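Every protein chain of the complex appears in place save one, which is left out.
Entry: chain A
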Amino acid sequence: MSKFEINRRGLLKSTAAAGAGLALPTMFTSSAWSAGYLNEPKGSTVTFGFNVPQTGAYADEGADELRAYELAVEHINGEGDGGMLNTFSSKALQGNGVNGKKVVFVTGDTQTKSDAARASAKRMIEKDGAIMITGGSSSGVAIAVQGLCQDAGVIFMAGLTHSNDTTGKDKRANGFRHFFNTEMSGAALAPVLKNNYGSDRVAYHLTADYTWGWSQEGSIKKYTEALGWKTAAAVRTPLGAGDFSQYITPVLNSGADVLVLNHYGRDMVNSLTQAVQFGLRDKQVNGKDFAIVVPLYSRLMAQGAGENVKGIFGSTNWHWSLQDEGSKAFVKSFGQKYGFPPSQAAHTCYSQAILYADACQRAGTFMPSGVGAALEGFEFDGLGNGPTEYRAADHQCFKDVLVVKGKENPSSKFDVLEVVEVTPRAQVEYPADMLGGELGPYNNGA
């Protein structure tokens, strides 16, 4: 006959087992997941933090990002025409906020400076109770803010960041990127460059001397050299050099017949304008027409270079002239509200806000680990880039990449680029471990 004895250890074991058994059915419900994470929304609203450059060189791009975020919040809350929510393949969002809470937002100014961006993100997390941080127009800033969000325990939905490192060696579990990267630009551009300029070319790189520039130069060199191109020189230029004439004149007699401008923003506008001034676009070298390539185009920046962009190839994440249903819906919604078409920065930011809200709704929680799990491996369509996947291994979106060219006969000041090829996703995919880094564990912050 067995003896039934109660002692302290047995009581604790029994209580723990009983507790686990009773809790098991609720472990997978939203109320259970929602317990214990940073800035868990308690009232009827949930706060998003939009961290964009409101001052500094990228302020115009930041303003466009902010417009897109405001539009996304309207649509998530059921206001306006719904935009891309109408074409988005996931139907979890019902136009009544997220998880029954209306979305409100706070904004911060990154100034396109890592320290300022971290300070504004920190303020939004600690003082304003932001559940998620999103936005930005620089890879240096994105990597810095992503690290902060990981340490704090909130999700970071990157804005415009193109360096491989954001979802490569500097990737973090709490960070997600919708925008493409330099590796994809190289893979998409190379075949187009081969078709237009052949495989016997000598390239000269001018490269902005920071993380994105190095990443872009590496990717373009890798893919063009695989085509058979040679690299005459790769010269690093200081960020914000203004006058690039002293870097462009050596190109004239270098034997190179292609100039690759790994520049973005003001540097791109100035270096491209000055390269054209020095007659490079009309020059003949090695019996071939000289060519200029701008690997990362932005329509906002291309407007600054005016007619100098004509005929020059580059890549972009999205363009307002796309004719899929998602892009048309977004352009209509944005154009009617603001009177002009959205930029690629606006598109990626709008998409990120929608994707985050949708993931929260599907997960039934705002807890970073729950939201992350809903985003990992998520396959979707209807957001303007065709079928897309948020790859679980590195939190990078994989989708088609656009190769564009400066338009010869623009019909308006917004009509400066034309899409010459939509490079299929399969052509720009790469193994997850190729770019290094470790996601590490999620941090829920509590």
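Basically, contacts are C-beta pairs under 8 Å (C-beta built on N, C-alpha and C of every residue); 3 or more make two chains touch, one makes a residue touch a chain; residues count from 1.
The rule is simple: contacts and distances are computed from a predicted model.
Trainee: So which of "Pseudouridine synthase", "Branched-chain amino acid ABC transporter permease", "Aldehyde dehydrogenase" or "Cytochrome bd-type quinol oxidase subunit 2" is the UniProt name of the chain that got left out?
Mentor: So the chain that does not appear here would be "Branched-chain amino acid ABC transporter permease", according to UniProt.
Trainee: Write down which of A:K102, A:R266 or A:K310 is the residue touching the left-out chain.
Mentor: Within the whole complex, the residue contacting the unshown chain is A:R266.
Trainee: Which residue from A:A233, A:A392 or A:V422 sits in contact with the chain not drawn here?
Mentor: That would be A:A233, which touches the missing chain.
Trainee: Any idea which of A:G228, A:G279 or A:P424 touches the chain not displayed?
Mentor: Only one listed residue reaches the unshown chain, and that is A:G279.
Trainee: Just the residue numbers, please: which parts of chain A touch the chain that's not shown?
Mentor: Residues in contact with the chain left out: 55-60, 233, 235, 238, 240, 242-243, 245-247, 249-250, 252-253, 266, 269-270, 273-274, 277-279, 300-301, 303-308, 320-321, 328, 331-336, 339, 341, 412.
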